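What follows is a set of notes on a single structure, which appears directly below.
One protein chain omitted, others in place.
Chain nomenclature is as follows: A, B and C, assigned in order of appearance, with residue numbering initiated at 1 for each chain independently.
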Amino acid sequence: MGMIGGGKDAFIGAIHRIAANMDGQIELVCGALSMHADIAQESGRMLFLDQDRIYNTYDEMFKAEVQKPANERMDFVTIVTPNFAHFAPAMQALENGFNVVIEKPITFTLEEAQKLKQKVKETGLMLLLTHTYAGYPMVKEAKQLIKSGKLGKVRKIYVEYIQGWLSRLSEREGNAQASWRTDPSKSGKSGCMGDIGTHAAHLAEYISGLKITELNASLNIVVDGRMLDDDGAVLLRFEEGATGTLIASQVAAGEENALKIRVYGENGSLEWAQMEPNTLTVKWLDKPAEILRAGSGYTDRLSSYATHNCRTPGGHPEGYLEAFGNLYRNFALTLSAKIAGEEPKKEWLDFPSIEDGIRGMAFINNVVASNESNEKWTKYTI
Amino acid sequence: MGMIGGGKDAFIGAIHRIAANMDGQIELVCGALSMHADIAQESGRMLFLDQDRIYNTYDEMFKAEVQKPANERMDFVTIVTPNFAHFAPAMQALENGFNVVIEKPITFTLEEAQKLKQKVKETGLMLLLTHTYAGYPMVKEAKQLIKSGKLGKVRKIYVEYIQGWLSRLSEREGNAQASWRTDPSKSGKSGCMGDIGTHAAHLAEYISGLKITELNASLNIVVDGRMLDDDGAVLLRFEEGATGTLIASQVAAGEENALKIRVYGENGSLEWAQMEPNTLTVKWLDKPAEILRAGSGYTDRLSSYATHNCRTPGGHPEGYLEAFGNLYRNFALTLSAKIAGEEPKKEWLDFPSIEDGIRGMAFINNVVASNESNEKWTKYTI
Amino acid sequence: MGMIGGGKDAFIGAIHRIAANMDGQIELVCGALSMHADIAQESGRMLFLDQDRIYNTYDEMFKAEVQKPANERMDFVTIVTPNFAHFAPAMQALENGFNVVIEKPITFTLEEAQKLKQKVKETGLMLLLTHTYAGYPMVKEAKQLIKSGKLGKVRKIYVEYIQGWLSRLSEREGNAQASWRTDPSKSGKSGCMGDIGTHAAHLAEYISGLKITELNASLNIVVDGRMLDDDGAVLLRFEEGATGTLIASQVAAGEENALKIRVYGENGSLEWAQMEPNTLTVKWLDKPAEILRAGSGYTDRLSSYATHNCRTPGGHPEGYLEAFGNLYRNFALTLSAKIAGEEPKKEWLDFPSIEDGIRGMAFINNVVASNESNEKWTKYTI
Partner (left out) sequence: MGMIGGGKDAFIGAIHRIAANMDGQIELVCGALSMHADIAQESGRMLFLDQDRIYNTYDEMFKAEVQKPANERMDFVTIVTPNFAHFAPAMQALENGFNVVIEKPITFTLEEAQKLKQKVKETGLMLLLTHTYAGYPMVKEAKQLIKSGKLGKVRKIYVEYIQGWLSRLSEREGNAQASWRTDPSKSGKSGCMGDIGTHAAHLAEYISGLKITELNASLNIVVDGRMLDDDGAVLLRFEEGATGTLIASQVAAGEENALKIRVYGENGSLEWAQMEPNTLTVKWLDKPAEILRAGSGYTDRLSSYATHNCRTPGGHPEGYLEAFGNLYRNFALTLSAKIAGEEPKKEWLDFPSIEDGIRGMAFINNVVASNESNEKWTKYTI
């Protein structure tokens, strides 16, 4: 694995490295870790990279790596730069024959995402989009439970993603994370909805298996002086007649990272909350609620998707980093199978990719369009 | 206390009697308990009423009671008939000089509510509207906490009231509760929003001290064959710039009576859920969350409104019936003070009344109007 | 109902009155509410008793009431004096033909309890011992679940009752509740174990259906200057080979009224906590845990004992007062049936009585004996 961005002090780059390291299958071998050469160099040394594989630019990195014999060059590259700087290196990676891991949102605009999709298709290379929450075993269980039909036809989906960390104008107080995320030139046309609303929308579509078809959005800039939405709510219509709501806020003082989803079918419902991720609550219309637990012994009741994505027995909590690690692990297992000319297992293939990226960008576009419209409902278009 | 409606097998009448009995201050002395004379009589006997105060109609009851000396006649009458049959007996009660307790929603239409308001004003009599949830001590604490300003200016209000008991077409299966609640001729122009959405709206306005000014509603009939909405969501704008969402559903399979509110201010937030009502969670932007508990020893931290409405020390859970009892108790304390020519305490006066009833009816009207409109936002009018 | 003790400012007397009032079946008609005549009189007036049935002593009360015609005299008497003053009025009540409700612990000594048992037997009168926690519907469900054998043979019982209100030497600071409870001349030979340990032991035996056969106790006086144990732990052996622990403390700073029980069988286990009493968690060895809820719709899964003891549908929390009310209600239903010459239902008969009182006193004796012994295990004797 090579890495673009993610130099020392960058938050998400460090997370990616932990996730990739976790299962001993992936090794960071090279990087263009910062647009500042000195930081790139220092960061590379801190990560024990070979000196000749610490690159100052990704351009340089692709040129050098592609020259190496296949079994020595990096197998894929991870792009963890701010949103506006995803597209160019991703395209270049694909053009040079490298598989790509990319932080969400996939690009700065939907158009870029479409181009990337085209390139992925052309090259046959793999792309992992790190919608972390889809890596949790009990999220996968939720998806399979809906798919099984046990809860009946889906009627309602409530999803919410509530944070409080932007309750003050932190971007003016030297908070680097806050700074680029609230800057339209770096983050894109939406703040809160782009950053976390997209996670919520992805989770809703992933678990329910239903696509959003119409939406009715209202975005707010709650903190004076901010340039992008820091809060919003969206009424949703899904395929097959389901309806729902999506709430996202970054100004909900006192909240940490409260992503939660509830899906109601005709016979019962499920509830999952990211902050206690090893539990999936299933409530039934006609019988007591059940608590499904990751890693538990009743493996006949859990899908193979859930069990494949656990590392420890029940009661040994796995968390955000393990969920992130699951994305990398499944990507790596699939890549290894591909390299070995073997058929990857269906559980390995269950990681977010280019289509999820397209829908993420479209979600942002549609939410912003709806917010600007006086019409109640806006058709979801791509 | 006299009672209109609430004969044997009626659900809410029995609840009112328990609530009224609870504190030994109120005695049921007469009733017109059913529109069917035989049920009225049988129900009266089951409740140990004196035979001559078991009336067959409320008309008869008012005529007889008003003849009695002041210290023998009933002090007030409780009306627990279905929605469409609230107005007439309430007016007649007031006209005959009786104070009134009335189930919510206060009347069948806003116009009736306005007339009732006028009559209350004219007569100077008291009216208690049983918005039960406003009787919980920690709801009162929440209101006082917001009022204190400790959480800062209110920014967001999320309120939800989710039930599952109408997940099937129970009204066709002999469920009496379901039957009238889903019948527009008995329930009014809204089903779910009228029945439980009004509770949620009341709770939001009661705790935050802010009135809804605009709304963007979408109602659904989820179960085929039903005549009124059984589900809906509303985006809300409040006074002073706060925004929020209100979710209500009666088709959320597996949910019991999940009323929950979260209010976010600049410095922190509060969260209260009816199904664990003795706890108020307060989350702060800059310090650890706190768990405020009803009946707890740190009385310097709880408002007098919370402590007045508890009967037992912390850890002895009080519930729905006690909250209901608090409405009656405060109403009775105020009434007693009034009769005795004394000034009621401010804590006693904190019970829902005619103004809350007006806003409840207006909420229904506005939600239904917004639902029928293609405009995104509808101004809340009375 | 008549009442002995429970004058104004007494805690538990007020609770008894709320519990008795709750269901409209029981009326307080007379009382000897305090050993101080002025308080007795004032308290009686505050409770709207007829002046001629406000007695200054229980002796006076029994003499007067027994003279009244059967349908006018009180049907039973409730004794809510401190422990040392339970026996004499209870005996006199029985001797005068009155049924008895009595606060736990039933008497001051086991010997007194034995005499009372003899008298109950002789007279054929009824006695209710208010082990409140046995009145909760989900405690009854727990008992029936164990009885059903679904969890298999019981192996382990963990019960704990933890409070913090005696963390300081409150008995020296004018806390009346603390004062008599920590005084051996009023409370008996044990403080914490007598006051709350007995509740825990009762709950364990009630739910499991197994009697304690041996114990290994260690009591502590944690707060300097206190005269009775304020803390302790007991290892337990039960019939049929089950073992367990009982923890009780009144110096656990920060705890409210944390009574909790866990029972483990061969196939699964149950867990109930008084502070969230409407939930019974059932954990299975081979399948997901289930959450049984009081008042829920799946009545085929709940025993008739649980459903009989609920007043409201699921999601309307019932609490301590309702549990207390259930004791009174079942006692009153049984009494009414008896008076009417009818067979009481089995669910009505499920209230604590003289045998529970005997075991409570024996528990105190055995715990104190074990605490004073250097032998590890003490046989439980009566």
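In this section, a contact is a pair of C-beta atoms (placed from the backbone, for glycine too) under 8 Å apart; a residue touches a chain by one contact, two chains touch by 3 or more.
The model shown is predicted, which means the values in this text are computed figures rather than measured ones.
> Among the chains included here, which ones are touched by the excluded chain in the whole complex?
A, B, C
> For a quick check of understanding: of A:Ala88, A:Ile221 or A:Leu321, which residue touches the chain that isn't displayed?
Once the missing chain is taken into account, the touching residue is A:Leu321.
> Out of B:Arg301, B:Lys346 or B:Lys379, which is the one that touches the chain we can't see?
In the complete complex, the chain left out is touched by residue B:Arg301.
> Which one, C:Asn71, C:Ser148 or C:Asn374, makes contact with the chain that was left out?
C:Asn374
> Which residue numbers on subunit B touch the omitted chain?
282, 284-293, 296-298, 301
> Contacts of subunit A with the missing chain: which residues?
14-15, 17-18, 21-24, 28, 47-48, 163, 165, 255-258, 274-278, 293, 295-297, 311-322
> Please give every residue of subunit C in contact with the chain that is not shown.
151-152, 155-156, 158, 160, 164, 167-168, 216, 218, 220, 222, 231, 233, 235, 243, 245, 247, 249, 251-255, 262, 264-269, 282-285, 289, 373-377
Throughout what follows, only the chains that are shown with their structure count from here on.
> In whole angstrom, how far does the Cα centroid of subunit B sit from the Cα centroid of subunit C?
Using C-alpha averages as centres, the distance is 34 Å.
> Go ahead and note the Å separation of the Cα centroids belonging to subunit A and subunit B.
Chain centres of subunit A and subunit B, defined by C-alpha means, are spaced 43 Å apart.
> Residues of subunit A that contact two or more other chains, please.
Where subunit A meets two or more other chains at a single residue, that happens at 282, 284-285, 289.
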